[in-house]
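Complex shown without one protein chain; remaining protein chains in place.
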Amino acid sequence: MFLKSTLCAATALTLITAGGAFADGHSATITIATVNNGDMIRMQGYTDGFTAETGIAVEWVTLEENVLRQRVTTDITTKGGAFDIMTIGMYETPIWGSNGWLVPLNDLSAEYDAADLLPAMAGGLSHEGTLYAAPFYGESSMVMYRTDLMEAAGLEMPDAPSWSFIAKAAREMTDRDNDINGVCLRGKAGWGEGGAFITAMSNSFGARWFDGDWNAQFDTREWSDTLNFFVNMMNDSGPAGYATNGFNENLSLFNQGKCGMWIDATVAASFVTGDDSTVADSVGFALAPDNGMGVRSNWLWAWALAIPAGTQQEAEAKQFIEWATGKGYIEQVAANEGWANVPPGARTSLYENANYQAVPFARMTLDSILSADPTNSTVDPSPYIGIQFAAIPEFAGIATEVSQEFSAAYAGQQSIEDALEKAQAITNDAMEAAGYR
Amino acid sequence: MARNVSTQRKIITTAAAWTIGLIIFFPIYWTILTSFKTEAQAINDPPLFFAFNWTLENYAIVQERSDYMKFLWNSVVIAGGSTIFGILIAIPAAWSMAFVPSVRTKDVLLWMLSTKMLPAVGVLYPISLVFVQFNLLDTRGGLMVVLMLINLPIIVWMLYSYFKEIPGEILEAARMDGATLKEEILYVLTPMAVPGIASTLLLNFILAWNEAFWTLNLTAANAAPLTAFIASYSSPEGLFFAKLSAASTMAIAPILILGWFSQKQLVRGLTFGAVK
Partner (left out) sequence: MATKASRSLARMMMAPAVTMLMGWMLVPLIMTLWFSFTKYLPLRGDSIERGLDWVGFANYSRFLSSSAFWPSVQTTLLMVGGVLLITVVLGVLLAMLLDQPMWGQGVVRILIIAPFFVMPTVSALVWKNMMMDPVNGIFAHLWRFFGSEPVAWLQDASLSSIAIIVSWQWLPFATLILLTSIQSLDSEQLEAAEMDGAPVIKRFLFIVLPHLARAITIVILIQTIFLLSIFAEIFVTTGGAFGTRTLTYLIFQRVIDSQNVGLGSAGGVYAIILANIVAIFLMRIVGKNLDA
């Protein structure tokens, strides 16, 4: 009978699937959670070589940045143990390291040459001198501009521009009729998107997140100056709807030739001069602007590989990290895809390599990274480490909410004063909840 | 009974219905179409409808980056397994509610529905901790149980609605003829309820297939279904409209095709006893 056989088949299927479902993976496989950035995707393509070399199989869990962060944070705090290697950033590493959740990476092989890691990167990925994550690539931020539009406007970009020059150049380059915006900047809500940009920018205006007693500082004139300058400049010469533009949206605009300048991550340099760009031949680079107060508006970030404590495959995971963040990998990519495509910003030796020095954005990337100091990022002293973030567990949550208020102000849905007032209340409330105040 | 309608009215109705249908379907159509363009064509202004070089390169890139079949298989196993589990548990419950109702039957039913009101994000930590405790993280079995429990109230309710439509006299007649309970359920009740069970199965399979919170947060590499597959394409660097379209098409195609082929059954069942 039809029904009976259906039921039997259903039961059998259930048993089979349930039986197979609880089986564990075999021992020589490591599971890696990573972000879906271009450099990471490229690395996945090269892992077959690693497996052939070492016999260690690699399983990838590739997720979009926000999902990745949510997934790995829950895993590490609940001791889930689903991953042998996690891709994390400069924000998470010191916090997790200080909790003892990451395997220290201070015993990597001599061949790996940990001393070759750029000091800024190694420092940002360490807690009390112990390295907890190995940088796969590092970045700062800088000005990318259209040399042709600059010339047409009769201006010359200095190597180290000021904000007033940027605003002026943006106004000059803007050509609404031809859909050219003088400057494209991040306005998108999220601590890693617009939040990162405005925080780094505020540093150069003399603002800071917290004073020495962890009081929020959004009621200061410096923050008000920062936001007013930003909003005025974007209204004058930014793209419409910039309050929802993040890295991706701006990259796309710039590549389509719709931006005169774009101040963003140094890794974008290889994209705007790459195949997807319609303006690849006319891009120049300069340091992120300052305001004459001794601090520039560039940030520092690294995507790095870390091993959660308690993994069964610590040795294999270390082997992989040495392979992926070592010098050999860089050479392999350079040989196959050219020097412009190697993961930048992690190693000193890369910038000493004559082949790499010939890449147009190499010097400005290095200068930007070298000019960023996470331990001393603000004009007035602050109690936190980090440039575009404060390396405390509460920051991501607070800054996401604060940046949402800012974005609403960018979109004209509330005044800058209201946004700052709300930001002040949100921050103080959250810091109180966490027991700082 | 056929109503006599003028041809003119039929033309107007047809035109209106087709227009609305095409508008509703447009986002899916556009996604599928874009998946066959190059990234440059995908953002062409004006948008390209037919005159472009159809390419499969996006599918090749997506397949090279992630093993589609593995995600697909996990989706099938998890959605299928949870559906079968759910049906097996729900049939007896719905049977007893429909044929041996007590004063509390409706309260039980409504209570079951109310368990769906616990917001998933609020219990992420509790469920994650339980999963870690019992080593269920990243297992298909664990996910099957969770998805089954999430959808169980809906299954019970749907089945209850169908069973209630079955006249009790038939069962009594069977009992008079000396049928045991097992025979009664297997040979009398179930055949009459097959359409209802089929549509319950379908609806539940769709709901389980599309569940995107737990399937993402409780899996890593082994048990990750298509919802995790799509999470790696949502906002990468650079141009991505065509690749996103290809990945989206791959994620929804199986369930779309299943849904279309079985839409008669699904529609027949989607009444929750609403038709009187």
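Note that the chains are named A and B in the order they appear, and that numbering of residues resets to 1 at the start of each chain.
Here, contacts are C-beta pairs under 8 Å (C-beta built on N, C-alpha and C of every residue); 3 or more make two chains touch, one makes a residue touch a chain.
Here the structure is a predicted model, which is why all the values come from computation and not from measurement.
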Identified contact with the non-displayed chain, of A:Gly45, A:Pro119, A:Pro158 or A:Gly241: A:Gly241
Residue ranges of subunit B at the interface with the undisplayed chain: 1-3, 5, 9-10, 13-14, 16-18, 20-22, 24-28, 30-31, 34, 42-43, 45-47, 89-90, 92-93, 95-97, 99-100, 102, 106, 108, 110, 112-127, 129-130, 149, 152-154, 156, 168, 172, 181, 206, 209-210, 212-213, 226-227, 230-231, 234, 241, 244-245, 248, 251-252, 255-256, 258-260, 263, 266-268, 270-272, 274-276
Absent chain, residues of subunit A that touch it: 66, 70, 73-74, 77-78, 95, 99, 189-190, 240-241, 243-244, 249, 252-253, 393-394, 396-398, 400-401, 404, 407-408, 411, 413, 422, 425-426, 429-430, 433-435
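One rule holds in what follows: only the chains that are shown with their structure count from here on.
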Whole-Å gap separating subunit A and subunit B, where each centre is the average of the chain's CA atoms: 37
Residues of subunit B touching subunit A in the complex: 39, 43, 64-66, 77, 80-81, 84-85, 87-88, 124-125, 128-129, 131-132, 137-142, 144, 186, 190-191, 194, 216-217, 219-224, 228, 231-240
Subunit A residues touching subunit B - in the complex, by the definition given at the top: 3-4, 10-11, 13-14, 17-18, 20-22, 25, 31, 33, 36-38, 41, 44-45, 59-65, 67, 70-71, 74-75, 78-83, 247-248, 251-252, 255-256, 271, 276
